[in-house]
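Starting off with a structure, shown below.
Removed from the display is one protein chain of the complex; every other protein chain stays in position.
Coming up: chain A.
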Amino acid sequence: MKRRNLTAFAALVVVVLVASGAYTWRAVVRSHAEQKKPTQVEQADLATLSRQPRIVFRSTATGNLYGRVAEVALDDPAGPRAFTGVTCDRIDAQAAQAACLRTKPGVVTTWEAELLDADWKVTSSWALPGVPSRTRLSPDGTLVGTTAFVTGHSYASTNFSTVTEIHGTDGTDYGNIEDYRLIEDGHTIRPVDRNMWGVTFADDNTFYATTQSKSMGHTWLVKGDLARRTLTVVVDHVECPSLSPDGTRIAFKRNVGEGGATHWTPAVLDLATGTITILSAEKRSVDDQIAWLDSATLMYGVPRDGQTGVSDVWQMPAAGRSSPEVLIKEAWSPSVVKP
């Protein structure tokens, strides 16, 4: 019986090794072919595009340029795109610089944040503790906020949290905003759990972000003060804020899912009146930090169904009503840059 079992086991090992080996080998070959295949999109000249108003984004068109940062003209977003030499998971660009969060694949995958100059050369970089989530530069270009997902590895357990940090573009480290004092109605509060994500800057000291405490059941919009290291609760049920160019409104995603399900619908908060407009013309769940195309239009990425890793950037009027439309095909993480 022992011998028969041993034979059966050997046979099992051989079958599994051959089957999974063949499957993996085929995938390796196919994936290499795919990465080498030229990306099929109409291309423009980078130097020419960079002199005019444009949208900078991460291109998700498959092929050898997958994941590259690219640009399209602001007045012709569906037109040809110019590719830069850098690859980023998340990108926020301005005329003089860009913040890029990227994955460094390898036997050991690590993640980092980079600051790039106008010629897409790295000027500084620092390590991120986990998968890139959001990044934003401040309007004056002095600050950069980054959010990464961190997996809390207790032995064989998988708990997630976010680490959100603010750095000065001059190299100052303002630390993890989780350590800032959290204030609600003038009192310091200390929820037993808190997660922070999605920084959006008003100026070189004021910013907005999300603070979630599951134990207390809140997902707050908080207003941060860098100098005083405080976060003040503004309003509940606001996630992933994005300040409008004129600084009067905040676009965000609101969880409208029922019975514990998650469904994020874009929404806009008027800071002066506190009025919230939920843009229910968007039926899909939107999981992105919304950006402003102009003072009346939102843009955000939505992954394509059935095409892993490919997403499109959609636009929608900030006042609601009309349905979303595709702004840039095969794109993610857009930002408007004006020279």
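Just so it is clear, contacts are C-beta pairs under 8 Å (C-beta built on N, C-alpha and C of every residue); 3 or more make two chains touch, one makes a residue touch a chain; residues count from 1.
In the analysis below, contacts and distances are computed from a predicted model.
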Any idea which of "MFS transporter", "ABC-2 type transport system permease protein", "Chemotaxis protein CheW" or "NADH-quinone oxidoreductase subunit M" UniProt assigns to the chain that's been left out? "MFS transporter"
Would you mind spotting which of A:V41, A:V131 or A:V256 touches the chain that isn't drawn? A:V131
If I consider the whole complex, including the chain that's not displayed, which of A:P38, A:P105, A:G186 or A:G274 touches that chain? A:P105
Spell out, residue by residue, where the missing chain touches chain A. 1, 5-6, 8-9, 12-13, 16-17, 19-20, 23-24, 27-28, 31, 35, 89, 105-110, 112, 126-131, 133, 149-163, 176, 179, 190-195, 212, 214, 262, 287, 303, 308-309, 311
